[in-house]
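Below you'll find the structure, written out as structure tokens, and then a few comments.
Every protein chain of the complex appears in place save one, which is left out.
Let's look at subunit A:
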């Protein structure tokens, strides 16, 4: 099997899953709706009472909302993969003379595209309600880069869920803690206001370093060591989740 075939086959399979996304555009919208509702709730209802030390709460809040958007978006990846496994499409592909990893990569790449669209929708709404950033192209590229790595990391976690789940609910249930974890971080309020152990957890969990890095990039402030910690978390989760997903995949195929 040649490399060209591997790439061409993966492209064909990715085209298929992307068509699934475009035919149920509501999945992208629902992915974006919950974070947008949270954004509005915190900016217009709760945010007035939150002191962040920055002049605009929506600007403070947006990075955390973007993380939540990805966490809820990858649930659909697990769902799509689960559907393929259940319907037998996955076995059809596995029994054909094509690269076996292609079927997985198609879902991963589709997840990336779908999440980037959802993220763009959320940023659009944030702009409408007063989010502003003077960040230059390089800083924006860095933000997109971090979000891409985070999406890939969580997508591979979703792949494990999609391959191992025994029900539709099970396939997407893994994302609930992912959506909740940003609440115990610097995403909504500064960690200084939290009591000891909670504060310790908040300051040492990955979301805080990711959110702080994106916030600093958008505010044109120095990112410090946060970006190293953030990338280390993302790449670490990405590698471990991918290895675990591939092992799960091979065990299924054995």
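Everything below uses one rule, namely that contacts are C-beta pairs under 8 Å (C-beta built on N, C-alpha and C of every residue); 3 or more make two chains touch, one makes a residue touch a chain; residues count from 1.
Just so we're on the same page, contacts and distances are computed from a predicted model.
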item	value
Record-based protein name (UniProt) of the chain missing from this complex, from "NADH-quinone oxidoreductase subunit K", "Copper-exporting ATPase", "Cbb3-type cytochrome oxidase assembly protein CcoS" or "Glycosyl transferase family 8"	"Glycosyl transferase family 8"
Per the touch definition above, residue among A:54, A:87 or A:220 touching the missing chain	A:87
Contacts of subunit A with the absent chain, listed as residue ranges	1, 5, 8-9, 12-13, 16, 19-20, 23-24, 87-89, 91-98, 253-254
